[in-house]
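Take a look at chain A:
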Amino acid sequence: MRRASWIVLTLVLLSAAGCGQPGGDSLARAKRAGLLKVGTDATYPPFETVDASGQVAGFDADLLREIGKGLGFRVEFLVVPFDGILAALKSGKYDAVISALTITDERARQVLFSEPYYEAGQSICVRSDSPSYRLGDLVGRRIGVQLGTTGERLAQGVDHAEVVSFDAIGAAFLDLRIGRLDAVISDTPTAALFARAHPEVRLVGGPITRESYGIAFRLDDKALKNAVDEQLREMGRSGKLLELRSRWGLEAP
Partner candidate 1 sequence: MSRAADQLELFGKILVYLLPAVPATIRIALAAFVLALLLGLFVGILRTSNRRILRVAGAAYVDTLRGIPLLVQVFFLYFGLGRILNLDRYPAGVLAIGIGYSAYIGETIRAGIQAVPRGQWEAARSLGLSNVQCLRHAILPQAFRIVIPPILNDFVACLKDSSLVSIIGLRELTRAGREYYSSTFSDFQTWTVVAILYLAMTLVLTRLSARLERHLHRGER
Partner candidate 2 sequence: MVRVEGVTKRFGAVAAVRDVSFHVPRGETAVLIGPSGSGKSTVLRLINGLERMDEGRVILDGVPLDHEGRLLHQVRAETGMVFQHFHLFPHLSVLRNITLAPEIVRRRSRGAVEEEARALLARVGLSGMADRSPRQLSGGEQQRVAIARALAMRPKVLLFDEPTSSLDPEMIREVLDVMRDLAKGGMTMVVATHEMGFAREAAQQVLFLDRGEVIEGGSPSDIFDRPREARTAAFLSKII
């Protein structure tokens, strides 16, 4: 009996090695169906949250809906936790990801990115009664981040820091407010929004890194990427991008 279960297990593992991905042309499919499925981690205002009526709302959401309008399809958002968001893209749960996703070399090996649509950076947030920690000051301190983000990567680079990773960044801010963390590292617009809403925490200075957000697609989905890039350029020319930024309280670049 035990031997049989080992054989089954091995077969499962070997078949996993050959796990395939959906091939082909998402753009054509989306145009035909009038619908594109997009993954997002809607816990990150002002880029994406879930509003009172249960809809995904935010800069990213509006941006992609506009792009969809230009290309002739609706957008359906699937809300997933950030750390698995690209894995699910690769396995075909949806055809694109927009989620304040920083373009990195490592990620670019796994997915195809659109042109950058937003220039951002990471910021440090502390309690209002704490000193203004810079990154170097966080040696040996407790830093809150979201699992799987560039902010987490940054925090892990700090000597002897205790990095506490949360599923959603909101929990990290909460932990900071109750004094269990010394700082939170997250994208600047999100940190700014949170600091505005809660006077017990404040931003320390400006962004400490420079990052670009991109929309992610599967590696072979070139047609979709090109179409989206075209839309982004058009929206830049027409001023639509600026309009969206001001709608969501994001400064002009």
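How were these candidates chosen? In short, all candidates are chains of the complex that A comes from, given by their letters.
Everything that follows uses one rule, which is that a residue touches a chain if its C-beta (ideal position, glycine included) is under 8 Å from a C-beta of that chain, and two chains touch if they have at least 3 such contacts; residues count from 1.
Bear in mind the structure is a predicted one, so any value in this text is a computation, not a measurement.
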Looking at this complex, which of 1 or 2 sits next to chain A and touches it?
1
Parts of chain A lying in touch with candidate 1, wherever the complex brings them together
9, 12-14, 16-17, 19, 82-84, 86-87, 90-91, 106, 110, 144, 147-148, 153, 164-167, 171-172, 174-175, 178, 180
